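Just one protein chain is left out here, and the rest sit where they should.
Each chain carries a letter (A and B) given by its place in the written order, and its residues are counted from 1.
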Amino acid sequence: MIIITIVLVLMVLAALWASLTTLLLRATIALALTSAMLAVVMYSLGATIAAVMELSVCAGLISVVFVSVISLTQRKPFKDYVTRRMSRMRRFWALPLVLVAIGVVLSFVHAPVQIALPLPGGDGDVRTVLWNLRQLDLFGQILILLAGVFGVLVLFKKDGPDGD
Amino acid sequence: MSHAILLLPFAALLVINLLPRSARSSAWIVAAGVFAVQTAAAILQPFGVVDWSFLRSFEKAVGFTLHADNLAVLLLLTAGIAGLASLLVGSAGIVQPRARFAFANLVLIALIGINGISMVRDLFSLYVFIEVTSVAAIILVALRDGTAAFEGAWKYLLLSSVASVFMLASVALFLLTAGGVSFDEAAAALAAPTPETWIAAALFVCGLFVKSAMVPFHGWLADAYSESTPAVSVFLAGIVTKASGIFALMRLAPAVLTTAGPGRMILLVAGAATAVAGAFLSLTQTDIKRMLAWSSVSQMGYIVMALGGQPALALAAAAVHFFNHTVSKAQLFANAAAVEAQLGTRDMDKMGGIAARMPVTGGTSAVATLSIAGLPPLAGFWSKLLIVIALWTAGQVVFAVIAVLTSLVTLAYFLSLQRKVFFGTLLPEWAEVREAGPAYLVPALALAAITVAVGLGFPFLLPILLGGGA
Partner (left out) sequence: MAIEIPQSFWLYFIFFILLLVDGLWCMLATYNLLRILIGLEVLMKSVTFFLIVAGFLSGRMALAQAMVITVIVIEVVVVVAAAGIILGLFRKNDSLNIRTTRNLKG
């Protein structure tokens, strides 16, 4: 119990670091760290395959995308962003405190959450579920990957997209 | 038929992409062919003309759970018509071969997404296909080169992703409390609602509200519609926003939300607020496409309001307005595209008296204006009437009055559009303007003809509508 809670706390801390840090590269690393911690939690809860995907895709692929965008958009020195961003964050400080307070209150209320009864025959393997039951979602994945391919073709060309 | 409709555009997609580079210009024709086939199939489906049983063995091999009921056929038909109009307008508007190829492919992907939305029986698959459609639409908006188009695409992307977060949180809650995410399981869970299931349903509806630009999530639509290239605007206004947001609400409202009394009130209030806000925001616009965009927001508010009316009529009223608005709005955007192509500006204050030089565009836009404003015997009159009756007979007199008053405002801003753009005195700088090419006129004429035909034939269609439904 303690270990999982520690990993969850690390995950939230990494996410906080991603929001607060001044350098975008550090924010990207923090985001990858958040993904890694999430993958650890997912693995310990029993979602092994999803954890592997989260680690390799989110902590890996997405960080690569971010780093390449950052390198393509290096222009102004970052310190111009620092002072203005800090003042804006001070403007919003009330929001997280209020919501965390609500969360703490809710946890003390301990209202029973009605959870569905487990399936009688056990759950089944994720591979069978994915390939036999959720084929429509697989089809959707293929479609969205195709859309992503065309997005890359349209958006990432050197001279920009040619509309009309 | 359901599997064929989903897989035909996919087959076309594969064919287009496997062609050699030299044959790529035929992609446009293939896409148009797919849309035409879909429209024809949707028209023929209720009459049982085509026997699809030859696909049965194929359907058994693939494990999809799809169900093409009459509501789905409505969306398939509407999508087919809007897509054809968009492709026609784009054939003159989008010139670069690379952009044409991308447009044809993305429109096909969006079509598969929309077909999926119409036929799924599962909350998570609904989310997946909504995302497919939205991502394809976002990239289509960004197809036009220019900072304003990117701004519209960015806002659309941000709000679309926030909607995804809402919907996924709802799916997780349904998984937790109901043990599954299909429509039947969700409906069963809502039949004995606990606070958790109620929150789950509310979250999903909020996500759909964002996708359909209901108040207070309406900020992204005007930019995306007005700044995208004209063919994409026709496609967006015609079907994408409706399919991803409103249609899902129409699908879920009777089956999943019936037991929730407050749910109906939420639909009524949100719909009314959107209808009113959209109407008043249209009044102040000077850009023709922006005014049409806010008008779309307002009309979609009408459809959501209709869902809150009396159950026997609500779905029929919403469905008719759904169809009519697609036809009329696609046509208006085609007219706006024609005006923009010939005049080079979208600022209505600079226009005047165009109808003398562009009679077809002016005439068809007058037909669409009168239809949306609700003048008999055009199609829009019947759909507005049905909505008001559905609200009145459900005892929601206040909302019925709001609907009627807002349609007066609708008439006001559309008349102002007509006066500023088409009628009045012809300004000297537009004296040399010629009528737009057939790419803009054919869809406008065809859609106007549909409006008139549906309006005149409506008393014959009504029994079919009321007898059918889900």
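One rule holds in what follows: a residue touches a chain if its C-beta (ideal position, glycine included) is under 8 Å from a C-beta of that chain, and two chains touch if they have at least 3 such contacts.
Being a predicted model, the structure only gives us computed values, none of them experimental.
By the touch rule given at the top, the unshown chain touches A, B in the complete complex. Within the set B:19, B:176 or B:341, the residue that contacts the chain not displayed is B:176. With the whole complex as reference, residues 124, 128, 131, 135, 138-139, 142, 146-148, 150-154, 157-158, 161-162, 164-165, 168-169, 171-173, 175-177, 179-181, 222-223, 226-227, 281, 284-285, 290 of subunit B touch the missing chain.
For subunit A, the residues touching the absent chain in the complete assembly are 1, 3-5, 8, 11-12, 15-16, 18-19, 24, 27-28, 31, 34-35, 38, 41-42, 44-47, 49-50, 53-54, 57-58, 61-62, 65-66, 68-70, 72-73, 75-76, 81, 84-85, 88-89, 91-92, 95-96, 99-100, 102-104, 106-107, 110, 113, 115-116, 118-119, 123-126, 128-130, 133-134, 137-138, 140-141, 144-145, 147-148, 151-152, 154-156, 160-161.
The rule we apply is simple: only the chains that are shown with their structure count from here on.
Averaged C-alpha coordinates put the centre of subunit A at 31 Å from the centre of subunit B. Partner subunit B is touched in their complex by these residues of subunit A: 113-117, 119, 132-137, 139-141, 143-144, 146-148, 150-151, 153-155, 160-164. Across the complex, subunit B meets subunit A through its residues 6, 10, 13, 62-66, 93-96, 98-99, 102, 105-106, 109, 112-113, 116, 120, 122, 124-125, 128-129, 131-132, 135-136, 139, 142-146, 149, 175-180, 194, 196, 229.
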